[in-house]
Structure formats: C-alpha cells, structure tokens
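For this view, one protein chain was removed and the others were kept in their places.
Order of writing sets the chain letters: A, B and C. Residues in each chain are counted from 1.
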C-alpha cells in the first residue's frame, strides 16, 4: 500500500468535522464519488468516538413511527409508539396494523424468562479423560472463578460454565448476566481473566483459545435456540375472532391451520424462525435504538406457538430465545438513537427487560399482520400500493 | 384506540417536513420525548416515499471507511474503499486490518457462482398422489408458467420450480433471477400471477397459500445453505506465511488448526456460519448502501474453507450461499446510501454482482482479522483500546 | 498382532460350518465365552457369502407379527401382516393397535413421490471461478456422463448432478434411480467410472475425492429431508372421530392440538422426526426383511402433518423423505429375511415401491398408537404390563 492510498487519520483529533472532511475529500480524489449528503450530518462527531473509526459522516436512515402498541407486560405497561428505521416500504404500515389488532384485543403480555450472555473458550488436553477431569475441576472451582470475574469487571455475573467435550477438547460456555448491557465485550474481558486464572491454577496449565465458536456470537445457532443468548423473551396475546375477521379479514381457524402448514415448512427447510418474519421489526428497531445491528442474526430466531381456543379466539405467542438488546452502552447513547429509546422510556439503567418486552411484542405484531396478509392474499397488493414495486 | 392516540397522517402530502414535525410534536405530547436530532435531518422527506410510512425524521448512523481493499474479482477489480455504518467500536479498524492483509497478499478473488431468488407457495390436495401428479403437471407446463411470469413483470426470469411434497401438500419454490434487484417483491408479484394461472388451468383448481415458509424470506435456513438464496458468492485469497506473522502475529499452521476446532464448534452448536463473524461486515455495509437490513439474517450464513499449502501459505475462502443485495430499488437510491454505493462504483444497473463480490471480500477481511486476533489473544485488548468498554 | 491372535480364516471355504466352529472355538479360547446358541443356527453358511466375513453363526432376533394392516396404496393393496423383529416389549402390540385403527378407518393410502440415490464426489480447483465453469461443463456433458454410467453398470440411471460450490471446491451429488435395489454400492461404482471419465476428459484434469460427505450415506441430514435419499414416501389416512374415541381413548381435537405442541418441540430440539417415533417400526421391519440396518438412521427422518377436518375427523400423514429399502440384493435373499418379504409379497423385482408404501404405513400406525397413548397417559402403564420393567 503506497502512502497516498492511506485513509487520512489524526491520532489526537480524529473524530472531528475536519478529519471527516479530509476523508471525504480523499474519497472523492480516489473514487470520484461526492459525499455531500453523507457529509451533511447534524450530530457532533466527537460523540462517535468509541463507536466508529475513520468517521466520515452519517448514513441517514428514514425513521417511521408505528403504534400505539398497547402492552400489559411485566415491565412494559401502557401504550407505546415504536420507532422503526427502515428503507422497506410497507413495513411501518404493516407493523402498525398488527399493533392495532393487538391493542384492540387488550394488549400484549411479554415476559423475559431467562438471561444468559456467553463467551466460549475451548481448552485442549492430551485426551478426553483429562478433559473430563478438568470439567470436574471447573465445577469445584466455580466460586473462585466467579471471584476472578468480579475482581476484573463491574457488571457481569458468572452464572454457570456449560461443558461440552469433543475429542480431547473441552468446549465451554461461560454464561453471565449483564444487567442493562448487551455485554459481549465485558464478558469477553471477564472470560479472558478467568481463563488466565485457570491456566495459572490448574495443574496441567491447559492451553486455550478464547473462542471455540460455540458462543455463536453474531451467528444464528440451534445452541441459541436451546440454551438462550441474551434474553429469552415471550410475547403473547389472545386474538379475538371478531377482530380477526374485521381488521385482518381472516378466520382464526385458518390462522390455526396455517400455523401447522408453516411449521412443517420450517422443519422441512431447517429455518431459524417459525413465523412469517421477525427480522424486519427487529432490524428496524435495532437501527433506530442503537443496538448492534449484527445481532439481528441471533435475535431473529424464534418459534411461534398458537392455539385455537374453545370460543374461537386464538392464543398467539412468539418466543425469541436469543434477543440481544441494551439500554446503555454501544450505540444507545448516540443522539438520534437515544431519542428513539426515550420515545419508549427505555434509555438508561433498569430498562433492558422493558425494551426486550417491547421488541418481542413488535415481532408479534408483525407476524399477526403478515401472516394474515398472506392468508388473505393481500400481501402482494399492499406492496404494490405502498412499496417500491409500483 | 381513541382518535387522540392516532399518529397524524396526511393522505396527500405525508412525506413532508410539515407532517414529520407534526408527528414529532405528537410524540412529544404523548411520550414527553424530544426528537431534536431525529428531526434534524438533511435529506428531502419526499424522496423517502415508497421507503417508509409515518416518516418522522432520520436515524444518523455513524459511517466509517475502511480500506483500501484490493480486489481481483470477476467484476470488482482494483482498490476499493468500503463504507461501513456501525456503532460498534473497533469494527472499522478490524476490517481495515484484514483488508490490508488481503491487499498485501495480492487481493481477493471473488465470484458469484449462482443466482436464485424465491417465492414458495404451497398447494393443497386431497392426498399425496394428487400432489405428485400435480408436480408432473408443473414440469410439463413450466414454459407456460414462464410466459405468465414474463407477461406480469419485467425483470424476474423463472428458472425452475423446486418441488417438495409433505403429506397432501406440494411445497414449491419458484426460483428466479432478478438482475440487479434483490427481487423479493417482484418475485412475489410474479408468483402470485403464476399461482392464479395454475389455479385457473389445472383441472383440480388447487387451493394454495402464497408462502409455505420454505422460501425462508428474512430467516436463516439450511435450505438457503443448500439451495442458495439471492447470490451464492465465494471470496478467496492466499495468505502469505510472512504476512501472517508480521501483520497478524499468527502462524498459518495455527490458523489451519483453528479452522478445524472452529468447524467442530460450528457443528456442535448448529451455527449458521463457520467462521468468526460475517454479520458485522454485512450489517455495516447493508446499512451504508441501503440494502434491506433484515436480509442480514439470510446473508450471514456461510462456510469458511482453508487449506495449508505446501509452501506454508494458507488458502482462505469464505462462501456466502444466501447473500441478498441490490444496486437499485429499495433503499439504494436514498441520498446517503447512494453515495456509499457510488464510492465503490456500485450504483445502478449491471452492478449487483460486483457489489456481491465486494461484500464477500469484506467478510473475508473481517474473518482474517478477528480469527487472528482470537488466536493471538489480542481480541479483548483491541476492544479495550478502541471500544466502549473502557 | 501375534499370529495366535488372528481369527481363523480359510480362503477357499470360509463360509462353512467348519470354519464357523473353528472361530467359535477360537473365541472360547481367547475370551472364555461359550457361543452355544450363536452356533446353533439353522441356515446354510454358504448362503451368507457376500453378506458377511468371519461368519461365526447367527443372532436370533425374536420375530413377531402385527396386523392385519389394510392398505389402499398405489402398489400395496389389501390386508397385510407385518413382520417385526425386535427385542422391545410392547412394540408389536402398539403397532398392531395402530394398524387396527387405520384398518377400521378404511386403510392407509401410501405413495412414493420421488426416487433418488446418490454418490457425492467433490472436485477441487484452484479457485471458485474454475469450479463454476466446471459446473457448466458438467451440465453440457451430462448426456456423455450418462453414457459412461450406462456402460459401466446395469441398473443405475443417472437423473441429475446437483452442484454445490464451497470455496474452490465443487461438491456434487450424482443422483440415480436404482429400480428395486437400495443401490449404494452400484451407484458408487457408477460414480467412480463417471469421475474417471470426467478427470480424463475435462481440460483441467481435476482431482476428486469420491465422497465429500454430502450424500450423507448412513447419516441423517437436512440434505436428505430436502433433496430426498432413496425414496420419498407419504402414508396417510383419515382417523374417524369415533374410532379415535373408542379405540384410542382420545379426541381428535386433542390430537390436533398435540401436533403443534410436538412440532414446536421438534423445532426447539432440532429433531429429525416430527412425530412420536418412526425408528421403532423401521428398524424392526429392516431387520426382519434383510435391509441394511444402518440405513435406519436416514430412513427415520420425517414430518407428520395432520389436519382437523370440519366433521371432526383427523387427516393424518407421515412423510419419510429418505426411506432406503430394497426387495432384492443385500440381505433380502437370506432365508428368514426372504420369508418375511414373501409374507407381504414383497420379494424380488418390481416390489420396492410396494415395500416402501407398507413401511410408511407401518410408521403411521406406530405414531397413531404412541401419540394417543402419550395423550391418554397410557404409555407407561402398557410398558408396565407388557414390557421388561415389571
């Protein structure tokens, strides 16, 4: 790489309008591209320090609001307006329709049923027997390892160390709770300290790699489905038969029958989500609220479960086993993102479960709307009307 | 829902500064939240029509640039600067490091090896025998169905109709090529027309639902891994032993050994991606370039394959079987997003494969950097230095 | 290995009573174990040549008969008595109950909807582009390759060559129909000939390995679920509401509700079969009829689909996407096994689809019985009464 190809940087003052301009000029010189709108941002670059390197401006993603969504959750109670950042026409309208249906039926319950964030070092031994005995040693020394974690970091609490032996290797998952942070970085640090302590204290001084790939960070996995990553959260409501007919133009019997047809399709295809779509709402909320966008891949996994009740109403639930969201840290403090959190009173400490409940309920709303549109054969026509394929 | 809860809309002029302001005022009244920075956008609201409903402003996502990334692809040739929109500190720096390594080694090859976008209607019969005979009828009438598709839409070309019988149902996948569009909506429309023609012309007038869930739209699936969704693209390069030592502080032998440890972890956990992380780079590029952000969930799937060569160099490849990207339509024409595409000369028709090649090479760069950081035990310290967990 | 440790063999006359006795004496000398009943076989050892090496006697597996099972299949029509070889008490009784229910409801339909047996060589290239071009060459030369297959073997017909590129490798699946044989060996031979021809005729003389592991021979896989291995077969019947109540002591509504609870469990656990149990009946029939017992692992995969009809009856189907069975070759000609096939008029050519239909219907019967027993809380008590846990 010749020097002239290098992106300009300033060690002392890199997150500044000046350096962003220099870089935009550099890009223009190198590629011919004008970055007028990228450069036309209204946030203070200094605030992005810690969130990005080589800052050159911002992408402006259209933000729409949907709602109100009535919630009767454990933490989220009342009517919420939901910020959705997306470029996909129809999305906000479709979610809004689902929210209206849920609200008309009394609102969505939502419950976080488990918390668990992981780092997954793998330890290598001469043989499986050593690996097994190491596992016993880990069990016996769990409290000491917890002490190491507590001494090295403030937030994460080590709940357990899951053990999975393959060959001469002990794959582990260090599971933590992380309060209102998503926690991938802080648990990484905590686990590194724990591993170094283990290496120093176990008689075999075992070699390890900080990730054996089974925390499945930034990946969907069946492991997440089973063991939870981030938050396992359920949203549920009872769809009234009359509301279904009036607002969705479908019978609850058809919805129930479709559940099983869709489930069979899910098993046939080995899909990560059993309903119509979870990723749309999660991605749009994640961008709006400053979540780590890559975590959509874990968070979109889930199962739909519905049941036709004796009175013809339809119990409808969505379970997200690996929802990763935070109300502080990461991108949550950036100006526009923070405002989106504040719109739902979800910024700051003590709010992460509330946010998780809302996200799950939004996913539920999206599935109510799209599943019904598919059944009522209205899905294409709404896209014709509102989306880009006119 | 009482009238006062309703989000203000204007049928004629809804994508306007006026209506955005009214909605911001409404949100403030309802929730108390000030939307000053959300409202401080610099793009023209009118241009978001077709991309969003209930527009209220924009989310400003920090944009960094990485590179140069040298490419010797089929379509992408030369040095590229890569726009990455993210809020995760260290990400741009880490990808940049990987790009530098690739560039020092002569650049990344990249190849789109298959195109296929699907809609997946399910047809219901009285029994499996009828379903099987229907499948034969579909085969025999494929050209007529192609004609229906051509008559109803401009872009999509129907390549084949995959058939999967379960019970008395024929789950199909209508597979299309869609030029430079992602194509989910246009193939939805085409498939609806095809299904209506089938229903009208097949003697049994079969009932159908437009989705049996096996196109796995907005979901990761093993189906995607096997059958492709969007583009199947491979990026590859040969990592020189000396470059690995110098820039990454790892031996190629260790990288090769780690490949298998990580693969075993992937199989153990049932993970969607075999390498360290694909979703980070894809999400950041998708936001920057106006892709449908929810498609990160399909696009992040993939396999790493590496091989230690006799001279100690390391062949390294990443295969993304379900990369969904476009260079027109959707959000690609929005001002900041379009500029990001232009930075790579990837805006407009005839550029989608080029963009796919670049995205795959970026994923490769990210894995080069993070895998090495994990092995060299540098992963935590870089986050300490650059990220938010100071 | 010292000479005295070697199992006695006779190059000329190894499948004989004499050599079996010598080996039994050898085992007694080496281990102290008396093999009286193993040695007390009544079949002619000579007939086992080609089926086993180091023949030492037989295992006598108890054989029970279940039925009659009324079938209204495409090939299997009428009442069948089913041979089940098992050591699990209750199994024959439970399947018999299911068969009675099906028969009372008019019998099981069954249909083979696809045939496909594979070998899956992987070809290695310098890069993905070469692999892609090789794929086109394969398409263009498909008829020549078919000719090679025809010239080298009698039975297998090459239907298609599926292509899956990863990195610089082309993973293929050579798909065949194999008439009444299971066909793994004959397709192995055919594919070897084809590969040698390809290697000789393609300009790059590509290296290959005869298996890249994606035929998933003797393994369950999602690939099998999607692409079929052996036979894809559906069995189905309509359970009458009254029969359910009387013979199974369950309501069809409960059965329908249980379907979805079980499906959710299947998705949660990533299980290969969506119903209660397919492996029991398949294993018992496979042993009885001389199938390759290891193929139970592929054959047990499947999906249940049921639907509550308006009149309260319950449509019930089972789909086995990878049923591997044969009516000649392998162990089907051994004396006891052949008699078991003859009991169903399934020995010899032209009978394989008929056998597949019967096996699928037996699986259906097993699920009818066990699912209902679980729901009626009778499952434990039947095992108490008939099984070993008294």
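Quick note on the criterion: a residue touches a chain if its C-beta (ideal position, glycine included) is under 8 Å from a C-beta of that chain, and two chains touch if they have at least 3 such contacts.
Values in this document were obtained by computation on a predicted structure and should not be read as measured data.
When the missing chain is restored to the complex, the residue among A:180, A:236 or A:367 that touches it is A:236. From the options C:161, C:175, C:214 or C:323, the residue with contact to the unseen chain in the full assembly is C:214.
Residue-level contact of chain A with the missing chain is found at 74, 109, 111, 113-114, 127-129, 131-132, 135, 164-169, 222-223, 226-227, 232, 234, 236, 270, 303, 305, 315, 317-319. Counting over the whole complex, chain B has residues 222, 225-226, 257, 259-261, 263-264, 266-270, 274, 303, 305-307 touching the chain that is not drawn.
Criterion: only the chains that are shown with their structure count from here on.
For the pair chain A and chain B, the fraction of shared interface numbers is greater than half, so the two copies use mostly the same residues to meet. One simple way to say how far apart two chains are is to compare their mean CA positions; for chain B and chain C this gives 38 Å.
Between the Cα centres of chain A and chain B there is a gap of 17 Å.
The set of chain A residues touching two or more other chains comprises 222, 261, 263-264, 266, 268-270, 274.
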